[in-house]
Each structure stands twice: as C-alpha cells, then as structure tokens.
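Okay, handing you the structure first.
Shown here: the complex without one of its protein chains, the others still in place.
For chain A:
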Amino acid sequence: MGGKCPHRKVKKRRLSHKTARRGKFLVKADDAVYDELVKLADAGKDADATQLPVDEDLPGMGQFYCLHCDRYFASESVKEEHYRSKRHKKRIKQMSGPAPHTQLDAELAAGMGMPDNGLKLMSM
C-alpha cells in the first residue's frame, strides 16, 4: 500500500501512505508534548537524559526517541540525522514558543475566573 488511490476523487482522502495516516491518529498532540517538556524542565532534566523502557515492538527497542516529534528511531546515527532535519528544527521552534491553547484559556477568555478548588484537604 502506498501513494494515491486512483478510485477516490477527493484529494484529501486519496492519501493512504504512512506519513498521512500517522499524522492523523498516532502522533502525540502539541499540548501533550508541551506538557511533557515542561515536566522535564521542572525536574531539571533534558529530553535525551530520560531512561526509556525497553519495548521489542518499537524500532531500536524503543531506546532512540525524539520527544519533540514523537518518533522512534532504529539507531543513534539515524536519530542524530533526524536532529539535523528541518522538520525537527521547526518542531523545536514551535515547542519553545507560547503554550498551546487549552480549555482553561478558553474559559478565561469567556469571562470566567480561575477554577475554585476549595480548601486543600488534610493529608491522611
């Protein structure tokens, strides 16, 4: 399977190759990636320093992972090659920009105050 399907006439739906399907369902969304980056920054770590679980179903046993682009690579050299690509640099620029839009932003813009979480409960 790959390339364009000759039977379908609507341009968007003719694409059936890996990149199109991956971008539609499998890739982690911007705000999820942003949250993970913020979490790592709070912990004082770098994206490359985290220990990744071993998974035989993933390329390279899941050890060569790019968090910004949410992709796994087969080896260190391939990952280094990816870090020099334009797409990766674009993603880094996006992630270093302002925080993505959230439901909280929508509510604040609509004229609601910050959520009221009440008093902090006693720890048991």
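In this text, a residue touches a chain if its C-beta (ideal position, glycine included) is under 8 Å from a C-beta of that chain, and two chains touch if they have at least 3 such contacts; residues count from 1.
Just so we're on the same page, contacts and distances are computed from a predicted model.
Q: Which listed name, "Ubiquitin-like protein", "Nuclear cap-binding protein subunit 2", "GPI mannosyltransferase 1" or "Os07g0292800 protein", is the one UniProt assigns to the chain that has been left out?
A: Record says "Os07g0292800 protein".
Q: With the missing chain put back, one of A:Val38, A:Leu52 or A:Ala106 would touch it. Which one?
A: Of the listed residues, the one touching the omitted chain is A:Ala106.
Q: If you put the missing chain back, which residues of chain A would it touch?
A: Spelled out for chain A, the touching residues are 29, 31-32, 98, 101, 103, 105-119.
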